[in-house]
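Step one of this worksheet: look at the structure below.
The complex appears here without one of its protein chains, the remainder shown in place.
Chain lettering (A and B) follows the sequence in which the chains are written, and residue indices restart at 1 in each chain.
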Amino acid sequence: MDHLFALSVAVPLLVAAALVGVKPLLSGRRRMLDTVAVLTAASVAVMLLVIMVQTDGGDRVYWFAGFRPFRGVVIGIDFEAGPLSAGLAALAAVLVTASMVFSWRYFERVATYYHALMLTFLAGMTGFCLTGDIFDLFVWFELMGVSAYALTAYRPEERGPIQGALTFAITNSVGAYVSLSGIALIYGRTGALNMAQIGAYIGRHPPDRLVVVAFLLILAGLLVKSAIVPFHFWLADAHAVAPTPLCVLFSGAMVELGLYGIARVYWSMFGTALGHRAEISHVFLTLGVLTAVVGALFCFRERHIKRLLAFSTISHAGMFLSGIGLLTPLGLAGAAVYVAGHAMVKGALFLCTGIVLHRLGSVNETWLHGRARHLRITGVVFTLAGLGLADLPPFGTFLGKGWIEDTGSAHGMPWLMPVFVLCTILAGGAVLRVAGGVFYGLGDPPSEDERMARAANEETSETDADKRRTPLTMIIPPTVLVALAVAIGLTPLGPAADAAAVRFADQAAYNATVLRGAHVAHPVAPFAAEAAGITVSDVVTGLVSAAGALLLAYLALYWRRLPVLRRGYEPGTGLTTLAEGFQSGVVNDYVTWMVFGLACLGGVLALIIR
Amino acid sequence: MQVFPFIVVAWIIGVGLYGIATSRNLIHQIVCLIVVQSSTYVLLLGVGYVTGAVAPYFYDVPVHTPAVDPVVQALALTDVVVEAAVTALLLAIAIQAHKRFGTLDPHELAEFKG
Partner (left out) sequence: MFFAGAAGLVAFYLWGLLGLPGFGNYPGPYGPAILRVAVAQTQATGVVSAVNFEYRGFDTVGEEFILFTAAAGTAIVLRMLRGEGERSPVDEARDRDAPPTSNAVRTIALLFTGPVVVVGWWLASHAQTNPSGGFQGGVVLATAFILIYLAGAFLTFSKLSPTDVTDAVEAAGAGGFAAVGLAALFTGLPYLYNYLPLGQIPGAVSSSGTIALISFFVGLEVAAAFLLIVSELLEQTLLIRHGGR
């Protein structure tokens, strides 16, 4: 059964190659092409879910070409899967399946290549999640990247996609190469590429400067991918212009993979060696909270729906990073469940936006005001997903965030809860404002003027097909995703997620599993394990967030009738004046910010550990 | 000079980043990206070097002759292919940028963003 490990990557790659190989035969057989691609993605999802369930009792290792380690020295490449890594890969596969169903008969002109690239993207994400080798991680990171850059630029006749793809590709490539420098650096010290072996080696010595520098450099690429402030600028530009099905993958899986990479690198390699747990936790938390706040403010200000959702993703990435950065198993478990719940609702939101774009040819909130009333089902699904994004119980999101806040309070950070609630209210409020205005025509209609007409044309339609109706293949995926988000919240995931997180965070167990083939069923938690269950406070915070978001959305829709606010004020402007200039769309500035951010982080880490 | 190769590595990456941050021409910027990546080749090959050892090919030397690390050479080869792929794609996008909008300046490309 272990062959599933290899198959989960090899199958999508082979199918991608086969599709391109027989391209001439497939022209005019669009249905077959779609079926093959969807089935492939779905089968990968099934394989990964099987792996996830199988590894529930203990992680499993697969050695490619059968080169097992000998006396602690690894000469091959391994896949190491636990419920968290396999689960995240499965999540990505589910999202790919949903996007491919959504884009059934979409993209007429680039059909085969589109399908092949989606499948290589999937293979890249799977390999990235499962690998136990740091250089292999880089290879799959790049495969994921190259597929994503190409798909972002799929409409090269417009300026947006060109600019978005370029900033995306250049910033992420710089990050990747900086990471590769870190990998080379740690290899120069340890002579190993296997994460467990590196961890075992550097864990035996006190941390020195090389380890600190390598740690930060390896993180660089992952921080860029996961859009952590100040490495986040590319994300909104790329999201705004990428095809909607791809946005689902960017927001729901790719950003989270970057965060997973951070967790993996910390827990399997550097955790023991670096020590200074509290200080490093503070660094992560600072980044996370900063990202959450900046993302939420920008999100509320935005009127371009795809960009708005992108900023909400940045805000959530900050909260996930905080969950991971608390460095407790419960925080990790919370982040994992939060990621799953968020991926479902955010995927549904993007797909509904895609339907609006298909039917009405615009994604500008102001122009669309009241124009999507006839899209009833889409409106309901969008609103539900918006409530899910605002952490309304029983959507899975409230659980994950609740756990992160619980463990924060237990470790002397009670201020985390109000900050997160505020960010959720801002982001959720923005999405619900869109829902109310666009689908139900609530609030005051905007004035019609020239600026408006220009705004409507910000984004041209992606579809060539009949625009008078919404095909079932477009409406089913978001509905299913919203249902899955509720299912995640209702399943008693607590104990399983907690156990998985404890095992993920036990570096000694990881080493033993990989290097000595041990089967570790009862790992040691770095802290006394905190029970992961649904507490009253989780439910209350969830309800408060959702109520706050609804209230904020209401206020934003009817702001003109409020006596306190002067006429002509657009809700949200002014919130981000200080930072707006930074979001310049010029890749040079973004790279400057990256360099500056890395230097600051480097300085802080150097001070902590020396 | 045991540290000299590593100083070169830091120099190359610094120069490359400077180029990306200041360039007003996309093609130039993409080449600077290659420069950044070149620093990783130097570093990879540098860390695996063993003084006085042969290349890891044993066609005409006895099998157990001391040789430099073959792994970093394989990694550098992989790295080169990745670079070629990313560069090709970026250049293709740059060609479209120039053809459609008549400019290769990242500042001008950004001006018309929605």
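Just so it is clear, a contact is a pair of C-beta atoms (placed from the backbone, for glycine too) under 8 Å apart; a residue touches a chain by one contact, two chains touch by 3 or more.
Here the structure is a predicted model, which is why all the values come from computation and not from measurement.
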Among shown chains, those touching the left-out chain: A, B
Touch criterion as defined above, residue of A:V96, A:C129 or A:L217 at the omitted chain: A:L217
Contacting the left-out chain in the complete assembly, out of B:N25, B:Q73 or B:T103: B:Q73
Sole residue of A:D34, A:D136 or A:D237 that reaches the chain not shown, by the stated touch rule: A:D136
Touch residues of chain B, complete complex, unshown partner: 1-7, 9-11, 13-14, 17-18, 21-22, 43, 46-52, 55-59, 63-64, 67-74, 77-78, 80-82, 84-86, 88-89, 91-93, 95-96, 99
Touch residues of chain A, complete complex, unshown partner: 3, 5-7, 9-10, 13-14, 16-24, 62-67, 70, 73-77, 109-110, 113-114, 116-117, 120, 123-124, 127, 133, 135-136, 139-140, 142-143, 146-147, 149-151, 153-154, 156-157, 181, 185, 187-189, 191-193, 208-210, 212-214, 216-217, 592, 595-600, 602-603, 606
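Keep this in mind: only the chains that are shown with their structure count from here on.
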Inter-chain centre distance, chain A versus chain B - centres from mean C-alpha coordinates, in Å: 28
Chain A partner contacts - residues on chain B that touch it in the complex: 9, 13, 17, 20-23, 26, 29-30, 33, 36-37, 39-40, 43-44, 46-48, 69, 71-72, 75, 78-79, 82, 85-86, 89-90, 93-94, 96-97, 100-101, 106-107, 109-114
Chain A residues touching chain B - in the complex, by the definition given at the top: 135, 139, 142, 145-146, 149-150, 153, 156-160, 162-163, 165-166, 169-170, 173-174, 177-178, 180-181, 184-185, 187-188, 191, 193, 237, 240, 304, 455, 458-459, 584-588, 591-592, 595
